[in-house]
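Note that one protein chain is taken out, while the other chains of the complex remain in position.
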Amino acid sequence: MDNMKFAVIGGDMRQAKLAELLAADGHNVSTFAIDKIKPVNVIYADSAQAAAKDAQCVVLPLPIAPKSQIFNAPLSENTHTVETIFKSLKPEQVICAGRISKEIYEMAAKHRLGLSDYYAREELAVSNSVATAEGAVKIAIEETSITLGKAKCLVIGFGRIGKVLSHRLKAMGADVTASARSYGDMAWIDAYGYGVENTERLYGKLSGYDIVFNTVPARVLDERLLSEIDKECLCVDLASKPGGMDFIAASKLGLHAIWALSLPGEVAPVTSGVIIRDTIYNILREMGWKV
Amino acid sequence: MDNMKFAVIGGDMRQAKLAELLAADGHNVSTFAIDKIKPVNVIYADSAQAAAKDAQCVVLPLPIAPKSQIFNAPLSENTHTVETIFKSLKPEQVICAGRISKEIYEMAAKHRLGLSDYYAREELAVSNSVATAEGAVKIAIEETSITLGKAKCLVIGFGRIGKVLSHRLKAMGADVTASARSYGDMAWIDAYGYGVENTERLYGKLSGYDIVFNTVPARVLDERLLSEIDKECLCVDLASKPGGMDFIAASKLGLHAIWALSLPGEVAPVTSGVIIRDTIYNILREMGWKV
Amino acid sequence: MDNMKFAVIGGDMRQAKLAELLAADGHNVSTFAIDKIKPVNVIYADSAQAAAKDAQCVVLPLPIAPKSQIFNAPLSENTHTVETIFKSLKPEQVICAGRISKEIYEMAAKHRLGLSDYYAREELAVSNSVATAEGAVKIAIEETSITLGKAKCLVIGFGRIGKVLSHRLKAMGADVTASARSYGDMAWIDAYGYGVENTERLYGKLSGYDIVFNTVPARVLDERLLSEIDKECLCVDLASKPGGMDFIAASKLGLHAIWALSLPGEVAPVTSGVIIRDTIYNILREMGWKV
Partner (left out) sequence: MDNMKFAVIGGDMRQAKLAELLAADGHNVSTFAIDKIKPVNVIYADSAQAAAKDAQCVVLPLPIAPKSQIFNAPLSENTHTVETIFKSLKPEQVICAGRISKEIYEMAAKHRLGLSDYYAREELAVSNSVATAEGAVKIAIEETSITLGKAKCLVIGFGRIGKVLSHRLKAMGADVTASARSYGDMAWIDAYGYGVENTERLYGKLSGYDIVFNTVPARVLDERLLSEIDKECLCVDLASKPGGMDFIAASKLGLHAIWALSLPGEVAPVTSGVIIRDTIYNILREMGWKV
């Protein structure tokens, strides 16, 4: 394995943990803008430039900039712009960041920087779906007054989160039905032993559930469908913005609805750090590094 | 099925739900001392005597009296003694209560009342262990910063809770080891695919775990054993009093230790009500009723 | 649901069962060239032409013609050519057949017939993989002298069969490792709790297994890799031709190697008939029929 120099700049607990993990693997790690907590065995630089100097790989936050151009650094005492961070980096460095918008890519291009979005990698998305499914299981246990064992659950959508969540719910003893759009996915749902529904024909099929989980990032549960759901049913939306549930309608109907976002960072920041590390290693391997 | 008259007196959400469930099965149900919430389709009597009048079966709380002789009625506006409740009952009634102490049995005998302890029934204990296991899973997800998937878990004791908890943890993807004292139980642990330890020889085997659950209601984890557990490890004691963990030592050692009691009533009061109903039906069936 | 006219011509137990299932759904079903067994509630026509007359949908065998142009009809007293069968059909009929070669497509085109290959459908492949996995589990139980519980198993390839087989093996208590080529699939393997290997880097990793299953239809296990496998290890190749294992080398090395082909038709002909029916319904639905 190559011994490399990394700079980890900005981010939350996940990046702090990442810095420690990289150091534990024998790499040389500098950090900046995560000063509120102190990762172990890393160097605390006093500027982005100092941290990034000599680094072969620079890791930026997930998301790199939630809104406009403010750099995401909740653990920093100060505020930074993406612009100032980019100014400290060099074109020959491998620069990894998460959830990079078109604007940020263009800004990087102006500085002749190439960015790799680790959040866009399949393996990170898959691994994160385990933490999301666990977060959903936790919500199901604590927000209902019944046991998950024997609970009738519907999982809408059979993408990554739908697959892992259905698996875990069934494992906990729930009576699981999942929905998908393609015949192939429906055959998978059947092969894993869940009840099968067609996501596009849910109307008329939504009563009788104890918990409904949505994983589809499109307005699947509109007022018409929500009105079919039993009043005691818990509705959990796991889809990222714009979400798949009409929360205003749900509230009007008196449903107990929860929009659960960013569960991996919340329920498993350390595991999330491990996942980011593994993904960055994969990115580096594809570029010819031995890590 | 016989149509019966029930009186449900005192108790918490579980008894309130029980009253509703009995009524939903077509029985005639009177309640007293659960007035803060209003179960549906039941009669609210204004005294224990009025509630119990004509009832063939009277259901009292779990526990019937947590301390001394104060009747357990958290949902009542008033305070009642066990004595006054017993005075309202008749020897020919089937009287069910939970966690009955020797003192309470003796007091009942003075009033010529026979009591059946539904909490002492095997089927209730087994069914409750599902809710306890789910509560433990929830704690494991929320109190660690790693995913349960891949987490190294030790479950001490392979009684009811140990069995169900090990099953659910493995189902969630955890790497489960369980301990028992008899060779027969160790063979069961092995047959279900968990790692095997001897509860009496845990010393020297406790490092390397992410989560340790104790289910044995005896001081298993003393200071000597606790000192072996990794600092990042979460310790969850699920054993009823006196518990199985030396919490003072755990605190001194800087361990993250949680004593989780009464999980069924907390995470699944409705399911708990269903379980109590089923158990009371079993008690009645054994006495010759058709329910 | 539309009431339709079907003709089922040729094939084995699966097509015979299919004919019965279609009839049980209320359709009008004629058969030809499956005369050795007599499906219930269907018409036995005395020629392909008579069977196909008026049929809206014609179902031909899987495979339609294993070699050259001989029509696949093991349950027929006579031999038929694909040519004579095609002559009995009409362009406006929906014609479904399985494993259609280029030559057969071209022959059909000459008769102005359009063919739908039900074997090429994702949902059939997924559903069939359950029967294949079960057949593999059966082989593992009967061809080893150890229990599957605790057995160290390697599943090479994480496509449809690899996914279902890994799931079932783990469910039976085996210690499962699976291999894949992409980082995304490796993350899936990890998410489901199996050990992870890279299919392209198996060399040096093959000793210590009790059973190795190959699912990759390409020469993965050549002599070099086979020579690493323990002598007591069972090797099962589930890949269709050309298979993934060098059987000559395996034999030379004294390995116990089995090439298990066509398991669905062998271990579950009735379920296979159900799967073909469901797939044909899906094909018809996509063409606008209401079935």
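Order as written gives the chain letters A, B and C; numbering starts at 1 within each chain.
Everything that follows uses one rule, which is that contacts are C-beta pairs under 8 Å (C-beta built on N, C-alpha and C of every residue); 3 or more make two chains touch, one makes a residue touch a chain.
Everything numeric here is computed off the predicted structure, so don't read it as measured data.
Contact with the undisplayed chain is limited, among C:N28, C:T81 or C:T147, to C:T147.
Contact with the omitted chain, checked across B:S182, B:S227 or B:S262, is made by B:S182. One of C:A131, C:L154, C:V216 or C:A257 touches the chain omitted from the figure, and that residue is C:A131. Residues of subunit B that touch the chain left out of view are 121-124, 126-127, 129-130, 164, 167, 182-184, 186-188, 190-192, 279, 282.
On the side of subunit C, touch with the chain left out of the figure occurs at residues 13, 130-131, 134-135, 137-138, 141-142, 144-150, 168, 171-173, 267-271. Listed by residue number, the positions of subunit A touching the unshown chain are 149-150, 173, 190-193.
Here is the rule we use: only the chains that are shown with their structure count from here on.
Most remote chain with respect to subunit C, judged by CA-atom centres, is B.
Between subunit A and subunit C the centroid-to-centroid distance comes to 37 Å (mean Cα coordinates, whole Å).
One simple way to say how far apart two chains are is to compare their mean CA positions; for subunit B and subunit C this gives 50 Å.
Taken residue by residue, subunit A touches two or more other chains at 130, whereas all remaining positions touch fewer.
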